[in-house]
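With one protein chain removed, the remaining protein chains of the complex are shown where they sit.
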Amino acid sequence: MKKIAKTKLVELWRQLASETGLYLPIASDGVVNFARWQEGAEVDLEALNTLLPAKKFFFPQTETVLKYSFSDDLVLEDCAGKAGEALCLFGARPCEVASFSMLDRVFLGEPVDEAYRRRRELTTVIALGCNDPDETCFCGSFDIDPGKAPGADVLATDTGDELVLVAQSAKGEELLSLLNGVLEEATSGDENKVKDAQEKAKAKLPPAPPAGGLMEKLDGMFEDSYWDLLYQRCIACGTCTYICPTCHCFDIQEYPTGSRGERIRCWDSCMYADFTQMAGGHNPRPTQKERVRQRFMHKLNYFPRQHGEYACVGCGRCVRKCPVNLDILEVIKDLGGAV
Amino acid sequence: MGCQNPLFPRVVVVEEIRRETPDVKTFRVVAPDGGELFDYKPGQCAMLSLFPVGEALFSITSSPTRRGFLEFSIKETGMVTRALHEIEAGTKLGLRGPYGNSFPTELLKGKDLLFIGGGIALAPLRSLINYCLDNRDDYGRVDIIYGARSSKDLVQKVELFENWPRVRDTHVHLTVDVKSDDWDGNVGFVPAFLEQLNPSPEGKVTITCGPPIMIKFVLESLARMGYQPENIITTLEMKMKCGVGKCGRCNIGDKYVCKDGPVFSLAELQQMPNEF
Amino acid sequence: MMGQSEKLQKIAAEALEQGQVTMVLGWCKKDFWWQAPVAFITDPASAARLVWDPFTVYNPVKYLLDNHHCHEKIGVFVKGCDSRAVNRLLQDRRLEREKVVLFGVPCDGKTDAAKIKAAFPGRKISAVSRVDEKLLVDTDSGTETLPAAGYLLDKCQTCRHPNPVVYDVLAWEKVEPRPGVDDARFVRVAAVEQKELEERYAYWLRQFDRCLRCFACRNVCAACNCRTCIFDQAEPRWIGKASDLADTLNYQIIRAFHVAGRCFECGECERVCPADIPLQELNRKLIKDINEYFGEYEAGLDPNDKPPLGTYRGEDPAGFDES
Amino acid sequence: MSVKPEGFEPLIVAFCCNWCSYAGADLAGTSRMAYPTNVRIIRVPCSSRVNPSFIIRAFQRGADAVLVAGCHPGDCHYHSGNFFTRRRFTVLKQMLEYMGIEPERFQVRWISGSEGAKFASVMNNITAEVKSLGPNRKLRDAR
Partner (left out) sequence: MKRIGVFLCWCGSNIAATVDIEETMAAARKMPGVVYVDHNKYTCSEIGQAMIREAIAAHRLDRVVIGSCSPRMHENTFRKTVEAAGLNPFYLEIANIREQCSWVHKDKLTATEKAISLIRTAVAKAARSEPLFSTEMSIERRALVIGGGIAGIQAALDIADAGFEVDLVEKEPSIGGRMAQLDKTFPTLDCSACILTPKMVDVAQHGNINLITYSEVEKVEGFVGNFTVTIRNRARSVDMEKCTGCGDCYAKCPSKVDSEFEMGLAKRRAIYTPFPQAVPNKPAIDRANCRYFTSGKCKVCQKVCPAGAIDYEQQDQLVEKKYGAIVVATGFDTHKLDNYGEYAYGKHPDVITSLEFERLVNASGPTGGKILRPSNGQPPKNVAFIQCVGSRDKAKGNPYCAKICCMYTAKHAILLSEKVPGANAFVFYIDVRTPGKDYEEFYNRAYEECGATYIRGNVSKVFPDGDKLVVRSVDALSGALVELVVDMVVLATSVDARADARELAQKLSITTNAYNFFNEAHPKLRPVETQTAGVFLAGACQGPKDIPDTVAQASAAAVKVVSLLNKESLLSNPTVAEVDIKLCSGDMSCLAVCPYGAIAEKFIEERHGREIRKRRVAEVNTALCQGCGACTVACRPGAINLKGFTNEQILAEVDAICL
């Protein structure tokens, strides 16, 4: 267990950045996103959730699957084998870290997605426990502790004037050992402060509607009239899916340039009409109703049926960002009963 | 497999292109250096890439019993298929697969088989038909009911008219929607033709593929005729991008058509949400 | 005296009861104090859900595109900006006037929740209400009073038409436009214009680099009302689907161009943008240029206008070298 | 392929209306008025056929400058096309400058079928201007 005074964090960034690519929540024009640290960057460790979730480090919004050229002969070049760089992701919140295991189930399940696997392995995650959850946070619905992040390599906790860092994996140990120069050993007093902070955070978490039993309840709700009303105000933008840490749908597109080109994979959204639009004209999800239903059914029924856990971590991004306030918290409340 | 990019295709060569109908062509692809492409089972699919246009999933219409090549019957519907229809033999394509489950060939053993197909959807059936006929002794009586819009829209004419009828205890029943001068066979839609033929469900499994509207009425007819949902097998079609159950668009409930399908029994379909 | 929410409820309930309309679009509250999404009311009893509060900013008019087929007549509550959205849809022939009953709601400006949050760091807010020009903010440590004018949404600070420009019924007395709106209208545009060329490019690059390509700005916009947006087409594909920055710039430039002469400054694009991209600085630049070159024009005031880029005068000046 | 001469050679995409500016370019040719090779003409029936999307696309794909050329106002073969051109590109040009694109990179000029010399001089000028600006990186595709 190590610690560092918050006033000395810049030294930590500097040291980390000299070892590996360092990505932190950085504010630009008032919007906080994970971005590569540079001298003078406006790091914001107070912001609860970045605009874009950290999934982009393993599953980028756009990535090249392969390159091709066909001027003489067709030559294909696989890009997955070179995907990613060694990097440290600093400041992922516990809910965010919880989402990684859901993505792992998709991309590390057979057949393993090589690009994702490489990126995941090349990344060391330093999670940052939450001290002051927002009114829109509902990680409690999924039994995520806002102060703890079991899936992270290192857990950082803000104890007031200091950050306390606890390695939770070999990768984490290794990383912290590289930082001996700037870190101090933490004491048992610090350990207590961490526990204290974690407990306080948990206490501050708004009462969360329980998600238990939702999957079973939804089993029989595919044809329910609930969906007829719910979808009405959806404007079919892709905000909820893009900012969702667990959404992982993608599209594959060609980017040709003369006799060369790239095939890329990019985030897609089940909110868009063309997501399931078939070439012949048929669309199995013809209206926004089916699309909205798909999104919530996927998160709360299909995914848990396939993988044994809900595809939601209660980060609250969709609650805060949906232009029409149509979010999964509403669905959980509507179907899961009162808080 | 393990650490390979599942989205990365291998290069194959189009060895032969046969025109089946005004809007259907059959493409035979082979490995550039000869040799086998991959092992597969009837009913499985593969992704074909035409650079720089794009990639699409097609069911393999050849039978794994015929080695050294793969065949795809492709109807012109969208951008990729339109471009595929413009290529010539010798063109190199990308291929990845095989994907999806397959027809339950083991389960079908010893049974009488009733194939019901319409239009381009003979493609997946053809793989199974040839598989069964190549292992003729494993299966009972084979009936093939196949229909298309008109006589010129019937695919795989050589097999329909020449090859299959010659195989022992194999019966081909053809119908077209629209009469024409060169057609002296049955005229009428497949479901009606099926009821007219009225094959007994006794000891029979039926495998049916076709456009959604045909499937809808065929299933109704089969139910009327006493076929059990477990003995009715069909395939589904969805927009697909990855083929490996990750891109998230081809699911029906918690089943991914590309991975868990495309072959489903009616019994299974009845358990799934009605979203196809 | 009847509260403003109750007035809206009464109007909606009566219109539904009398069979004048079969659906009413208004605003309702949700879980949080800052949420007031559009409500779809189809029975008189549910009209009680309707509210009028500092956050009823959402423009309900675009929903008419999805719903006008299924209803003989739809009632819509329209603020000044919303009413101009109606004119926009009428001008683009996407709506028939007979299909809607417009309940006009004179609007004295909506509150910016972000500004309220910023005013009370670390405190939990449970409700915000408006009494004339005062905002009452209920926090975990008591009720605070704020001047409403200081916490308006940017778009409301520059609103020239707080009263509906088209309506069938008016919910209450008309209000006066806020003083100084005309001066404020192009302040942000002028600020960008004053930057050096390279600085401007860097500025916009930074803004659009955040763009998720979620298309919320387009989908919410009543000036963007094509059945199939050009950017959703696969053949030809006008922009790549991936979030390449150049494609994003292409999208944003053409989006702005497509609403040139159509944007009626409702600011919904900016509100819905999850990445807080200052889209009005682009839209308003076009309004400013059109005014300067081709004469003052305000969209959404008259459905019979020809949009400025759909007409011309022989003596128009050019913004380029005509020699 | 041939070896390029030293220095930066800009790529300029010019949309020319068939009746005036394209004819003007032809006249420059028949009059043997030399101008740099940097310009590539796309023939369109009328300048009003030029969609702003084409211009942005050209920048995306690597054009260093884009020119739209049409008949003089009042001389449009289709009567009023270039009046719309004028409005559209007045707006677009201001917007591009507002977004930080150098004004020289996007130009609109009226060139009649009899103005071969003007065509050549516009080509000379735009090439020189863009050469001194250097290659365009703005609005450009990453790929």
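Order of writing sets the labels: A, B, C and D. Residues in every chain begin at 1.
Just so it is clear, contacts are C-beta pairs under 8 Å (C-beta built on N, C-alpha and C of every residue); 3 or more make two chains touch, one makes a residue touch a chain.
Here the structure is a predicted model, which means the values were calculated and not measured.
Student: For the chain that does not appear here, which of the shown chains does it touch in the whole complex?
Tutor: By the stated touch criterion, the chain not on view contacts A, B, C, D.
Student: May I ask you to list the residues on chain A that touch the chain which is not drawn?
Tutor: 71-72, 257-259
Student: Counting contacts across the full complex, list the positions on chain B that touch the omitted chain.
Tutor: 83, 86-88, 91
Student: Could you pull out which residues of chain D are in touch with the chain that's been left out?
Tutor: 1-5, 9, 11, 13, 18, 22-23, 25-26, 28-30, 32-37, 40-46, 48-54, 57-58, 61-63, 74-75, 77-81, 84, 88, 120
Methods note: only the chains that are shown with their structure count from here on.
Student: What whole-Å value do you get for the distance between chain A and chain C if each is reduced to the mean of its CA atoms?
Tutor: One centre to the other, that is 31 Å.
Student: Residue numbers in chain A touching 2 or more other chains?
Tutor: 251, 253, 255, 268
Student: For chain C, write out the residues touching at least two other chains, lowest number first.
Tutor: 234, 244, in rising order.
Student: Which residues of chain A touch chain B once you look at their complex with the stated criterion?
Tutor: Answer in residue numbers: 65-66, 68, 70, 73-74, 76, 78-81, 106-107, 109-115, 117, 222-223, 248-254, 256, 261, 263, 265, 268, 270, 275-280, 282, 284-285, 290, 294, 297-298, 301-303, 305-306.
Student: Taking the complex as given, what residues does chain D use to touch chain C?
Tutor: For chain D paired with chain C, touching residues are 52-53, 56-57, 60, 73-74, 80, 83-84, 86-102, 107-110, 138-143.
Student: If you look only at chain C, which of its residues touch chain A in the complex?
Tutor: Counting only chain C, the residues touching chain A are 30-32, 35, 37-38, 40, 58, 62-63, 66, 122, 124, 206-207, 210, 212-216, 219-220, 232, 234, 240-244, 271-272, 274-276.
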